[in-house]
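Got a structure for you, written out below as structure tokens; questions coming shortly.
Removed from the display is one protein chain of the complex; every other protein chain stays in position.
We call the chains A, B, C and D, going by the order they appear; numbering starts again at 1 in every chain.
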Amino acid sequence: QQPINVKIGIITDMSSLYADIAGPGSVAAARLAIADFKKLHPNVNVEILVGDHLNKPDVGTQLANQFIDVDKVDMLIDTPNSGVALAISQVAANKNVIYIVSGAAASDLTGPKCNANTIHWTYDTWMLANGTGSALVKTGGTSWFFLTSDYAFGHALERDTMAVVKASGGNVIGAVRHPLNTNDFSSFLLQAQASKAKVIGLANAGGDTINSIKQAAEFGIVAGGQSLAGLLVFASDVNALGLKTAQGLVLTESWYWDMNDANREWKKRWDAERKDPSKLPTMIHAGVYSAILHYLKAVVAEGGAKDGKTMVAKMKSMPTDDILFGKGTIDPNGRKRHPAYLLEVKKPDESKYPGDIYKVRATIPADQAFRPAKDSGCPLVN
Amino acid sequence: MSGKYVLETENLTKEFAGFVAVSDVNLKVERGTIHALIGPNGAGKTTCFNLLTKFLTPTRGTIKYNGQDITRLYPADIAQLGVVRSFQISAVFPHLSVLENVRIALQKKRGGSFDFWRPASVLNVYNERARSLISDVGLSAFENTLAVELPYGRKRALEIATTLALDPEMLLLDEPTAGMGHEDIDRIAALIKAVSANRTILMVEHNLSVVSNLSNKITVLTRGRVLAEGDYKTVSENPQVREAYMGTGHA
Amino acid sequence: MLDRVSGALLEISDLQAWYGESHILHGATLHVNEGEVVTLLGRNGAGKTTTLKSIMGIVGKRTGSVKFEGRELIRLSSDAIARAGIAFCPEERGIFASLDVEENLMLPPQVRTGGLSREQIFDLFPNLRERLKSQGTKLSGGEQQMLAIGRILRTGARLLLLDEPTEGLAPVIIQQIGNTIRKLKEQGFTILLVEQNFRFASTVADRYYIMEHGKVIDEFANSELNQNLEKLHEYLGV
Amino acid sequence: MEPAAIEQKDESAPAIRAGGVPVAFAIMLALIAAAPFVTYPLFVMQVLCFALFACAFNLLIGYVGLLSFGHALYFGWASYVCAHTAKVWGLPPELAILTGAAFACGCGIVAGSLAIRRQGIYFAMITLALAQMMYFFALQAKFTGGEDGIQGVPRGKMFGVLDLGNELVMYYVTAAIFLTGFLLIYRIIHSPFGEVLKAIRENEARAISLGYKTDRYKLMAFVLSATLAGVAGATKAIVLQQASLTDVNWPMSGEVVLIALLGGLGTLFGPVLGALIILAMQYKLSSFGEWVLVAQGAIFVLCVLLFRRGIVGEIANFFRIRL
Partner (left out) sequence: MFEFCLPAILGGKCIPSAALFGQLLIGLINGSFYALLSLGLAVIFGMLNIINFAHGAQYMLGAFTAYLLLQLTGLGYWPALVIAPIVVGITGIIVERTMLQWLYKLDHLYGLLLTFGIALILEGVVRNKYGSAGLPYTLPDSLRGGQNLGFMFLPNYRAWVIGASLVVCFGTWFIIERTRLGAYLRAATENPTLVRAFGINVPRMITLTYGFGVALAAFAGVMAAPIYNVSPQMGSELIIVVFAVVVIGGMGSILGAIFTGFGLGVIEGLTKVFFPEASNTVIFVIMAIVLLVRPAGLFGRRA
């Protein structure tokens, strides 16, 4: 067999805000994918380059350009931080290289800002909003109040979730917009409490989400009968809260390590690769693994790494299948489709071992989990 | 350029949080004279100076310069009108050379000097005038020395050269001889005398021999008020002045 | 008395001092006996202030010997020197703006017993008593000088270093300061005084040292003043 | 009123020799001309943008003695405005850059007139706070795209003829903008206006008493610095075809201080060298990126404790030349 050489550039956040949910864990996941693929196709040699975008779009752009022009990578992947991902997506389109986003959430990547070189793999804001929103309304959370981070991302999350809530028959009582990186949420929480809504939707992320949940516990909001819905919560956030504080929180993810034996098995190997027992694999890591496998399959099918548009077209034409996400497809707008899961944070006494944090409350089938391509506003969909 | 008095104040008053430092001072400075302001410590001399140059705003009263009310002007405006002060502590631009120090003042004539697009060499036209001023105060040998390296007395001389570069009509000097040795005092006194031609000088000074040698007229302040006024002889014979200021040692 | 070097309260020999790179004192040697008022005279920049500061240990670097009551001070830090029993009243007075008069007065800690009490200080400087609560720097120049001298009298230090206590003061106040110094001497304080104002110095001093270029170049007692007027004129331009 | 970057001059040192500037400038010019053939042009373009930014910043700290801790405001906002006008309004690149710079100039006038009321660290903190306020506006404003930023800014044709889509053309246009800014700063420093600035830095009260309205001079310097920072930011938007939140946030203000400090405050070439080193470091460190923050912090600490003159400053001092 002809040897096939492939170069993959991982552009991620190694050092700051998203280093836990992507970063070194993504690199570990990529290594696993390559190792697994090599077992079946020993003729494929894959080299990995890692770049830290420092959460700066200009650094990300610069890295992408250098990876493409100087290091001649065939594919770019990962990139938590929507701003950076959108910027790199442009570069990938201009230079005709394939770019697979696992880390960023912006549904615009497969919406108005989609292009024929980008695939959005793991999750997006629409999925998060839809999963949590519709499931909660169905289980009785009919009236909603939103705590929304006051910038584009928060607005989008709020807008999408409101639409879902209304479509599922619930009603929205009100919303309050808080600035990004707010320390004290008590003022907003009092307003949410006064609204008497059954569900308080947290259309924010990271530290803001953690702070609002922590303080909601303090003000006895959950104890008072209202429930919290995290619209973008990662396992690392739950970790930061501790189960005592986070228990009962409902959220959506497309992958959870403790859901089945295959995942658990994979986590063991990931742990060995990651070499940091305090970290848990996230859906982003799983996405990187799964995306690279699928990409390499396409490479072999094409007989070598080709230009971006060709590779993306090839990948779209092949059904996806791997141990972590099961069978799936890729929509014309670049949206990878697989099931999503509505999860609930366990009570401290329900948790048996470290990392045992979620109960699966519902599975959202792949066809419902993501935005229908025709509604995406992506010019690639006619 | 008319009128007997260059500078006049009317009921000039300055209060600091209830404490009256200068109170109803009516000062008239005659054109072409050296006028000295003396008085015990805390009498309000420096405060008075600061009021005249607008480094402080009067609580009450007016200041007239050449008949024009200048009470509401800003410090830089006063300088523009030709009233320039020296400081009690020496005020030079320490890391500029002697020549540059003087040139900064000469450059003022160009107007705004906001022309950041022009080369600094346009300032060379001032070099000649600057050198002549520098030699007037006896600093020719130090033209390219940084001001910070000058000994104290020469710094004062440089300061006076800089001040003269503005060609001020009126000079305000705050304790020009403070902290100087005898020789320097004599040199500065001579310098003041020399520059007083065609100018009016108002100075604060504790050194009575300087005051008696130089000044045409003396105003004595105590507790913010004018205690006495007149030439040295009149003032020094005033028993109130002797009690409040001179003590028994001076005749 | 002039020759009594050993056993003096303060003995300085070959004192050298630097500010950064500049070498200012080039081996000053002098002594002060118990109960004396000694005055350092000299032109601007002769190194008088620097001598006092070197005694207190507040110059960049110094070498030589400074013995106080027989104890070597040259290696000590300035706080230790102060605690050894020397008090310093600086040229620029050093009244603290953020402290009121009373706080200024009470600031220096007592280093020995036997300092003046508050009441004694007020008796010496009646002006201070009236203005206890005003901000220190709002006093007039003369009052500030009184405050600066007053506050070191509380500490119990027996040797006072006064740097130009008359600078910038009205003649009438200068007389007052002169009276004070004489009173302090009566009370047993020893004083090392730096002065430009020779006229004033002559009213209080027992002995003079003349400094030039960082060295002591001459010395005479007040009683020999008249014989030395010529020299003085030459040294100081008086 | 001790000037920020001026060291106590030791008396024994020999006098400063002339001639350093032309030589250094020639070297810089040669390097800039040759760079695209030996290294990655996009990287050099970014360095040039940051170098101009740092030079503009240095104009304030190095020559007026004012430390602005909020220069990201002008850099970042100009970049937004330029990106927006080029992308949405369809302005040609030269006009887009001008609009961005004009906006920075306007911000400079407003922020400057507030900040110059105080000096030293007060000034630093006020500029920082004002910049942070504008950061929040950028975050919330619709047109900036919040955390996503603006992408896909067209490079377009400069003056209708120079196709900036061509990497090399873009490179030389960027280099020309940088050099123009650099020379302008040189001229500002050595102009009658610059002489007054020096005087103000040395002794402001005295300058006032000579009749100079020092606040106006300081404001003017501030606005010039802000405008040039704006030119740098706007050019960067065209070069990288994007504008983003990081450029207006306060770590960017810190970074420009770092660049100037490392290179040498108050030196002409220091900020340029500083920009090159810091940016190179960001990419070199990017593969083991966890230490970027620590490394930057350590450089700050080392510079302040050991190399207060910065690299160029130390070189200049060693050879007794001005750079």
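To be clear about the criterion, contacts are C-beta pairs under 8 Å (C-beta built on N, C-alpha and C of every residue); 3 or more make two chains touch, one makes a residue touch a chain.
Nothing here was measured: the structure is a model prediction, and the numbers come from that model.
Contacts of the undisplayed chain with visible chains (whole complex): A, C, D.
From the set A:Ser102, A:Thr122 or A:Gln215, the residue in touch with the chain omitted from the display is A:Gln215, counting the whole complex.
Among A:Ser15, A:Asn130, A:Ser254 or A:Thr320, the one in contact with the hidden chain is A:Ser15.
When you scan A:Leu49, A:Ala163, A:Val176 or A:Ala313 for touch with the missing chain, the hit is A:Val176.
Note that of C:Gly35, C:Gly64 or C:Gly94, the residue touching the chain absent from this view is C:Gly94. The chain that is not drawn here is touched, among residues A:Asn94, A:Gln191, A:Thr310 or A:Gln368, by A:Gln191.
Although one chain is not drawn, its touching partners on chain D can still be listed: residues 2-4, 61, 67, 69, 114, 117-118, 120-122, 124-126, 128-130, 132-133, 136-137, 140, 250, 254, 257, 261, 290-301, 303-305, 308. On the side of chain C, touch with the chain left out of the figure occurs at residues 56-58, 77-83, 87-88, 90, 94, 96-99, 103-104, 106-109, 111, 152, 155.
Contact between chain A and the absent chain runs through residues 15-21, 150, 176-184, 186-188, 190-191, 193-194, 206-207, 210-211, 214-215, 217-220, 234, 236-237, 239-242, 244-245, 278-279.
Here is the rule we go by: only the chains that are shown with their structure count from here on.
Chain A and chain B have centres, each the mean of its CA atoms, that are 74 Å apart.
With each centre defined as the average position of its C-alpha atoms, the distance from chain C to chain D rounds to 53 Å. Shared interface positions of chain C, i.e. residues touching 2 or more other chains, are not present. Taken residue by residue, chain B touches two or more other chains at no position, since every residue touches fewer. Those residues of chain C whose C-beta lies close enough to touch chain B in the complex are 43-45, 138-144, 167-175, 196, 199, 236-238. Note for the complex: chain B touches chain C at residues 16, 19, 39-43, 151-153, 175, 178-184, 206, 208, 243-250. Contact residues on chain B toward chain D in their complex (touch as defined above): 53, 74-80, 84-87, 91-96, 100, 103-105, 107-108, 110, 113-120, 122-123, 146, 148-149, 162-163, 166.
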